[in-house]
Structures are given as structure tokens and as C-alpha cells.
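Every protein chain of the complex appears in place save one, which is left out.
Here is subunit A:
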Amino acid sequence: MTRGYRLAAFALCLAAPVPALSHAALVTAETATAIRLQAGYDTGDPMAHAQVRIYAPDDPARPWGQGVTDREGGFEFIPDPLPGRWSVQVRQAGHGAMAYVEVGAAGPVSLSTATRPDRVQQAVMVALVAWGALGTALFALRKRGRGDASS
């Protein structure tokens, strides 16, 4: 009897690893270059929970991936090793912007986004436009005054 049990136990030991293998967790790790975005309004507020659409270089019409920004307007993704220009659109309530990420064949990633003008630049632009408007106004007044004088 005991011999029979030992045989059965041996047989079980042989059989057991096969189903147990299907439950084994296999983890492979590798490093990858992720792209991190920061989306915000030009007032400085983050674009929280905005919708993100990622377009791969080979298909600008259909989204390669999608997601939602976190509370600080941040978003991360790992692109396929496909060289070219990846486009990322972040939009919320009709507001939004595109960012373009250049993924090179060698791997390094260069990020290109539009910079927003600072307060001084904005003040200069407003002053220039106001100057132009004032010039237009004075020009029209002068023409008018001349017309009145000749008539």
C-alpha cells in the first residue's frame, strides 16, 4: 500500500508542474523612452482631464492611441520605435493644441512645442497694435479734415 502511495505521489509530482506553470507570472523588464507632455492654458492653469489623441507618423488620420491628462495636465506615453514626427493633440471644450514629437531613427527624442509669449512681449505687441490703430485713426481724420477744407 505504502509503495502504491509513493508511486501515486511521484506521479502527482511529475504531473503537478505542468498545470502550475500556467499560473506563473513572467516579468520581463526593459528600458524605453517615454514622452511626457504637459498641457496647460496660457493663463497658467493646467488642462486637467483633457482628452489626448496620439497620431503615429505613418497614419495621421487615425489615432494610434488615446488617453486623458491627469489633474496637473500631465500625460505620458511610449511611442513605437517608428521614426518620424508623432503628433499629439490635447483638447477640452473646444480648446486645445497639437504638440509634435520628433522620434529619430537612432532613438533620441527631441520635443518641439510652441512657446507662449511672456508679459513683456505681449505688452510690446499690444502697444504696436495700438500705435497702428492710432495711426489709422489720425490718417482717416486728416483725410477727412482735408476733404472738409477743400469742399
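Operating definition for what follows: a residue touches a chain if its C-beta (ideal position, glycine included) is under 8 Å from a C-beta of that chain, and two chains touch if they have at least 3 such contacts; residues count from 1.
The criterion applied here is as follows: contacts and distances are computed from a predicted model.
Chosen from "Cobalt transporter CbiM", "Phosphoribosylformylglycinamidine synthase subunit PurS", "Spermidine/putrescine transport system permease protein PotC" or "Sulfurtransferase TusC", the protein name that UniProt gives for the omitted chain reads "Cobalt transporter CbiM".
Seen across the whole complex, the unshown chain contacts subunit A at 41-45, 47-51, 53, 62-63, 66, 68, 89, 91-98, 114, 116-117, 122, 125-126, 129-130, 132-134, 136-138, 140-141, 143-144, 147.
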